[in-house]
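Note that one protein chain is taken out, while the other chains of the complex remain in position.
Note that the chains are named A and B in the order they appear, and that numbering of residues resets to 1 at the start of each chain.
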Amino acid sequence: MKIKVFLFGIAFALVSNFAWAGCSFTNVTEVRSLTNSFDAWKAVTEAMSECGNVTATLDSEFKDKQPDAFAANPSLYEIGGVSGSTITPLLNAGTIRPLDDLVAKYGQNLNPNQLIKIDGKIMGIAMSVNNQHLMYRKDILDDLGIAEPKTYDDVLAAAEKIKAANVVDYPFGGAYKSGWNIAEEFVNMYLGNGGDFFGDGNAPAINNAAGIKSLETMKKLTAYMDPEYLTSDSTYAQKQMQQEKIAMAYLWATRAGAMDNAEESKVVGKIVMASAPMGDVRPASTLWWDGIVIAKNISDAKADAAFKVAMEGLDTEMVTANNDDAVWLITGYQPGASAAGASATAANGAAPYPSGSRMGVMHSALGNGVPEFLTGAKDAASTLADIEAAYISAAKEKGLM
Amino acid sequence: MIETKSMKQPFSLKLSSSLFVVIWCLIASFPIIWIAVMSIKLPIDAFSSNPIAVIFGPVTSNQRYSLSFQELFFCTLFAVLFFKFREQLYTFYSQFIKFSYSVNITFFYIFSIIIFYFAFKAFNYFIPVIDVLNIKILGYTFEHYQTVWIERGFSNYFKNSVIVTFGVVIVSLTFGTLAGFALARTSSSIAFWILVIALVFRALPHSILVAGYLPFFMNSSEILRPILGDLAPTFFGKPYAVIAVLVAINQPFTIWLMRSFFQNIPSELDEAARIDGCSHFQAFIKIIMPIMWPGVITTGLFSFMLGYNDYLVTSLLLDGQNQTMVPAISGLFNRDTSTTDQVVAVAAAVSITAPLFLLVLFFQKQIVSGLTAGAVKG
Partner (left out) sequence: MKKKDFYLFIIPSLLMMFFFIAVPLAIVFQQSFYITQNVFQEIEVETCTPGFLKQICKTEIQTKPKLDLNGNLIKVSIFVGLENYKNLLQIEKLKKAVFNLSLNEIENITFWKAFRFTFTFCLITLPLVISLGLLIAITVNNLTQSIKGPVIFISLLPFIITPIIGALAIRWLFVGEGILTSFIEFFLERDIALFASAWTLEILMIIYRVWHVAPFAFIVFYAGLQTVNKETLESAVIDGANRFERLRYIVIPHLMPLIIFVSLIHLMDSYRVFEEIVAFSSQAYVISLQWLTYDFLTPDDTGNRLINRASTSAMLTMVGVTIIILPLLKRTWEDYREGKL
């Protein structure tokens, strides 16, 4: 029986290779890519692989590896998958190349919205936008008579009711893993409350009312979360929602499609995607984009091939096949129910993530400092003061201050 | 050990001591066996909170492959008979195929696996199916291994591990045996100080050393440009650089181990050879090395384990397609966007452990002798 399946598999692979080649050309140059690992990138890299000779590495720790890999001569990868913040180290080090010529040659199907321009030069091609927003179990909230939460106070009130009703393990879940994730949660909350991160001369300015309020809201939320929240990343929270362990989650829009994946999810059709809860000033969320860049330390011929392959990875065919994996910017995307949360958050006026060298240092300092407040080791004001001190010492060491 | 009457143990003591050994064996093997069991189940079963579900894999049984009671009985019977009569079977087998011992043994096991496969098929074909025993109870699937090795490119990482590990073993042994021999045949104070410094070096946490050459490796193409021009390579991400680092880190342990092995070989042997006109080097190659072979194998094993198991150095100095298997697991581990991805990481963990398992199976004696050398005097 197994041999039959095996032979059939071979036959199918052979047939599909000829009958339905997803790529419009056969790639002969070796092209390697390093990207993040969520579903949208799986879809794009699979589409790219159809061209042949493409090796895709998907790693959620890609941002630690990219700067050195691209700075190597020759670069260890041709294509890099980046987001709004991870393009910054590559930009600063000058290890990615301007794409104006390549866009003129091969980029006819690109929307103007997809061209990432720095100082007038196209440095990257965006494929999707992303932000974090609220997802909740409509059936549970309807049963308990709770309206869609609009602010975090609403969320906390809803969590209290859900906890009292004891219908799920934990009312709330989110990517609160210490390090990058928890820092991002603070950034979202703080920007939602109208806070500014920096003052004059790159000095930190987070130890204020908005900062303290943000920390305290996060702490109140953790009371309704799985106690191991400091080890929980987006995947873990997504699984919790899929396995009916939580009723509400604050997750990336790219995770929305997974909720309706019948192979893994027990909550198909029960989740509503809603806007991120409002802070005092704007939604407690940040706008991100994901896209590709091409390395500089490679030959022009390789860059040519890599860009062509990337265009194949970002074409309409890929989007049609994977419509709900992300909020795509590519022609042919039909926004469905899974994009409702992302578009509502953007429509409500969420701010883009303020990427830059100093923000990178601040993000790292937050990633180490915020957990200390949540575990109860320090109070809010001294946590923020310590984060500012860590930022100052790291910024001084880097020459930013 | 002949037990005199005065030394005889009461039954209760013997029972409790045997019980303790059984408990220890369970504790020692449980994590490894468990992740192996998890790796052949579908995610729903693998991560179930109910241990029975994990072992028997009901969902896997339904949706993938399954062994029935009958088949399970056959497998157990085969395993028990094989284990009991393996010596006789090997003697029978070696009448037909005669190579060196290690080659023979390898072929013997491979041959036995093939025999088992056909016997299993024959059993299914010939023995009538007894309804009661036909209940499918043990679910299994090898799809995760397929994912790991084919889709996630683990076969490439395996190749890299092989390159790095064998590079480390060969270079380490070459340098280490020469140095160990020299140190065993001298009692000068220089030798003592070298040994002491080696001991200090062995204690150093590896991160300290990597902190030293990481910036150099990153910028090596610029630093070496005046000498090598445009051909100056970047050492970061290159396997040969990692081999050099691991060999150096391993040297202190290697020379201590080789030295203690060489000390057990009387110096009269090579002195006799030198009286006959050989140089030190010739005496070393022709007389000492043939006797020394077991010690070399033992040291080679420990070099192998160091090169194969290393995480810190390889994760900091290798990247992309050049990565070895062990740091690659953190890539799989961080990749988990679904429970399937997590089981794939478990399958990768088992894949990494399998060669080590075989290593202990074949080289148990040498590993034990390596651990005790230098500890037990005489």
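In the analysis below, contacts are C-beta pairs under 8 Å (C-beta built on N, C-alpha and C of every residue); 3 or more make two chains touch, one makes a residue touch a chain.
The shown structure was predicted, so the numbers you read here are calculated from the model rather than taken from an experiment.
**Student:** Quick one: say which of B:Thr76, B:Thr106 or B:Thr186 touches the chain that got left out.
**Tutor:** Among B:Thr76, B:Thr106 or B:Thr186, only B:Thr186 touches the chain that is not shown.
**Student:** Using the touch definition from the top, which of A:Ser178, A:Asn193, A:Thr254 or A:Ser338 touches the missing chain?
**Tutor:** Counting the whole complex, the residue in contact with the absent chain is A:Ser178.
**Student:** Identify the residue among A:Leu230, A:Ala249 or A:Val267 that touches the chain left out of the display.
**Tutor:** A:Leu230
**Student:** Looking at the full complex, which residue from B:Leu209, B:Leu224, B:Ile265 or B:Val296 touches the chain that isn't shown here?
**Tutor:** B:Leu209
**Student:** Which chain A residues would touch the chain omitted from the figure, given the whole complex?
**Tutor:** Residues of chain A in touch with the missing chain: 63-68, 84-85, 88-90, 92-94, 112-120, 126, 129, 177-180, 202, 226-231, 287, 289, 296, 329, 342-343, 346-347, 352, 356-358, 360-361, 363-364, 368, 371-372, 375, 377-378, 386, 393-394, 397-400.
**Student:** Contact with the hidden chain only, please: which chain B residues?
**Tutor:** Residues 1, 4, 6-7, 9, 13-14, 17-18, 20-21, 24-25, 27-29, 31-32, 34-35, 38, 47, 49-51, 54, 174-176, 178-179, 181-183, 185-186, 188, 190-192, 194-216, 222, 244-245, 247-249, 251-252, 255, 279-281, 284, 305, 308-309, 311-312, 316, 326, 329-330, 333, 345-346, 349, 352-353, 356-357, 359-361, 364, 367-368, 371-372, 375-378 of chain B touch the chain that is not shown.
Simple rule for what comes next: only the chains that are shown with their structure count from here on.
**Student:** Provide the C-alpha centroid distance between chain A and chain B, rounded to the nearest whole angstrom.
**Tutor:** Averaging C-alpha atoms per chain gives centres 38 Å apart.
**Student:** Which bits of chain B are touching chain A when the two form their complex?
**Tutor:** 43, 65, 153, 218, 221, 234, 236-237, 319-321, 330-331, 334-341
**Student:** Where on chain A does chain B make contact in their complex?
**Tutor:** Interface residues on the chain A side: 2, 32, 34, 37-39, 42, 55, 57-61, 65, 68-69, 71-73, 76-77, 235, 238-239, 258, 261, 263-264.
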